[in-house]
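Here the complex is missing a single protein chain, while all its other protein chains stay put.
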Amino acid sequence: MAEDQYKPHPSRDDAAEFRYHRRAFLVMMALFLVAPMVVYPVFVMKALCFALFACAFNLLLGFGGLLSFGHAMFLGMAGYVSAHAAKVWGFPPEFAILAGTAAATVLGVFAGLLAIRRQGIYFAMITLALAQMVFFFSLQAPFTGGEDGIQAVPRGTFLGFLDLTNTYVLYYVVLAIFTAGFLLIYRIIHSPFGQVLKAIRENEPRATSLGYRTDHYKLAAFVLSAGLAGLAGATKAIVFQLASLTDVHWSMSGEVVLMTLLGGMGTIFGPVVGAFAIIAMENYLAELGSWFTITQGAIFVVCVLAFRRGILGELEAWLRRRRAG
Amino acid sequence: MNFKRKLLSAALLALTAGAANAQISGNVVKIGVLNDQSGTYADLAGPGSTLAAKMAVEDFKAQNKGFTTPIEVIAADHQNKPDVGSQIARKWFDSDGVDVIVDLPTSSVALAVNQIAKEKGKAAIISTGASSDLTGKACTPNTVHWTYDTWQLANGTGSAIVKTGGDSWFFLTADYAFGHALERDTEAVVLKSGGKVLGKVRHPFPSADFSSFLLQAQASKAKIIGLANAGADTTNAIKQAAEFGIVKGGQNLAGLLVFLTDVHALGLEKAQGLIFTESFYWDLNDQTRAWSKRYGAQHGGKMPSMGQAGVYAGVLHYLKAVAAAKTDDGTKVVAKMKELPTDDPLFGKGSIRADGRKIHNSYLFEVKKPSESKGPWDYYKLRATVPADQAFRPMAEGGCPLVAAK
Partner (left out) sequence: MTEIFGKPLPVIMGQMLIGLINGSFYALLSLGLAVIFGLLNIINFTHGAQYMMGAFAAYFLLNKLGVNYWWALLLAPLAVGATGVIIERLMLSKLYKLDHLYGLLLTFGLALIFQGAFRHQFGSAGLPYSIPESLSGGQNLGFMFLPNYRAWVIVASLTVCLGTWFVIERTKLGAYLRAATENPSMVQAFGVNVPRMITLTYGFGVALAALAGVMAAPIYQVNPLMGADTIIVVFAVVVIGGMGSIMGAVVTGFGLGIIEGLTKVFYPEASNTVIFVIMAIVLMIRPQGLFGSR
């Protein structure tokens, strides 16, 4: 990928970067803790699920340099499995969510094995085609309920004592899941594994010549990203008590690319910002129907042509320029 | 929390005001039209349904001068997606003070909102939604299913066609739950009425190209090709059947879910000879003609589909029940709706069963040849009328828990 686009920012000063991340994280958490008092909590929960989805996607694109155009398959499949587990098998919510995540991880292994054989554009097209296959499977398989989806999924009691039918309890459980996923991604990016991943992104032949089995690293990143996307999808199914075809459709794959691109790919907080922006837009433009699609398309075009670092990327660049000058 | 607060304020209101309108939450009856405003079903539901709901409010006010509480109609687009639909429904019930949601095309969305209405103690009047599960295993005390359902269409079309000589069938079925259900219900009726099924083919959903499935249907030599699909799939199949000369070759197409607006989009040249069941047609009698003219005058000359007619009739009856029950509490109003006999210009006199099923006549239509049509929107000829007591699935067979409990 083009060099200047993906670098988070020069890590001249790792300690300063860490301080910046910690401060930003605390601000974000503070906002999320009080959010349900101010905003309609169901809306924030939806945005949190998508934020986790976008972060998982960003792990693959922003740090692994792999553009998947089929990530909806993990979100949607995990949603179906978790909804089915909770409704038909009577799993408590925490196990239903784990089952969904596990299913997405397994799917990630298979899709990853096929997709990482090719790079760049081919990789994008292959993931898209695989996701389309999963879409048709979801449409026809009896357990997904076809067009109806799996409805009236019980929310149940989390860990045996948190009653999720209470919106506020549910909200903080979702927030906890999001935070855990978010921190895990942060940890992965800053681990030796994450460093190798970045090396592969910058220059794959060199990483190979240094003795790294690049395919293994790429597959691992793909599977991790799939699993975390699955966590988001499984949680979403419990929150909305519904798993439907929308979440496996290719337009959902496009939406998560948009969130990441808009927020700033390769930044830590960008996908969260992007997800909230898009979900808010969806919320307020829903009445406009097709205008929402047009707006989405326009944001894509603007981002690609003029705004490649995304909201957070531009903001960070501006801050750095100010500090430097 | 929000809900509790609202309950509390409603209770306070009831204590302090004590007037006739005391039980109306927010002192306004708010009707939410939730349907497809821009997609595949925008023509047969969409803005036309919103207009129908508004006309019902006008007519109700004109007839009930004593009812002074304001009535509001709002609309939103669920894009045929159950997740979008259920989010709008939750938001409407939770924070926008909507008392009843009407229309609800696309069974998946209808089933989702059906659940939410029950959970929140509000009302749902489903008109364009099709699934007969809504008054079967998914029935709730908060839902009325007004216009039609899959069982009715399958039954009406299946039995009437066999009776008029169409005794051998081939099914073209959309390969997902909805298509399977239509096929299953129709096949049962065809067999029961003494017909036989020569074959069936499952086509992927959605499909743009039906040529290969139509060839198989043609080769079967069945008299009737049953289209167990909906929307663009049905119109595409009909269009391509014309291309392959299927109707000219002596076979007839039977649509299991066809609307007036589909026929309009296809044109008579392609749709002629198509047989299907509906609950309403604008040209049935003087009353339906008069109302449809009024509707058309405000809607660019378009005639109403049965879904839009159902929205009008459903809203009218809902408002009568609100006035009679002196409350807009969803559960109580729906109970009142079932108690009161229904009477409106479009569906005539009828009733609502304990499982939420509205009962009225059902009609088998055939699309006219272009030469038979006298003008725009003159599309159907009536082939048979199924009387109200036979048109719908007997309550005992539906498996509705509400009925079993009694």
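In this document, chain identifiers A and B correspond to the written order of the chains, with residue numbering beginning at 1 in each.
One rule holds in what follows: a contact is a pair of C-beta atoms (placed from the backbone, for glycine too) under 8 Å apart; a residue touches a chain by one contact, two chains touch by 3 or more.
A quick note: this is a predicted structure, and the numbers were derived from the prediction, not measured.
Engineer: Which one touches the absent chain: B:N27, B:T69, B:S168 or B:Q218?
Structural biologist: Of these options, the touching residue for the absent chain is B:Q218.
Engineer: Tell me which of A:N58, A:T105, A:S225 or A:Q296 is the one touching the absent chain.
Structural biologist: Selected residue, touching the omitted chain: A:Q296.
Engineer: May I ask which residue of B:T40, B:S193, B:T331 or B:S351 touches the chain that does not appear here?
Structural biologist: Considering all chains, including the one not shown, the answer is B:T40.
Engineer: Of the residues listed, B:K61, B:K239 or B:R383, which one is in contact with the missing chain?
Structural biologist: Result: among the candidates, B:K239 touches the missing chain.
Engineer: Could I get the residues of subunit B that touch the absent chain, sorted low to high?
Structural biologist: Contacting residues on subunit B, toward the hidden partner: 38-40, 42-43, 175, 201-204, 206-209, 211-213, 215-216, 218-219, 232, 235-236, 239-240, 243-245, 261, 265-267, 270.
Engineer: What subunit A residues would touch the chain not displayed?
Structural biologist: Contact residues on subunit A toward the absent chain are 1-2, 5, 67, 69, 114, 117-118, 120-122, 124-126, 128-130, 132-133, 136-137, 140, 250, 254, 257, 261, 289-294, 296-301, 303-305, 308.
Basically, only the chains that are shown with their structure count from here on.
Engineer: How big is the gap, in whole Å, between where the Cα atoms of subunit A centre and where those of subunit B centre?
Structural biologist: Going by mean C-alpha positions, subunit A sits 38 Å from subunit B.
Engineer: Under the stated contact criterion, what part of subunit B meets subunit A in this complex?
Structural biologist: So the residues of subunit B in touch with subunit A come to 1, 37-39, 76-77, 79, 81-84, 86-88, 90-91, 94-95, 106-108, 111-112, 115, 131, 175-178, 204-205.
Engineer: Within the complex, which stretch of subunit A touches subunit B?
Structural biologist: 40, 42, 46, 136, 139-140, 142, 145-149, 151-152, 167-168, 240-242, 244-247, 286-290
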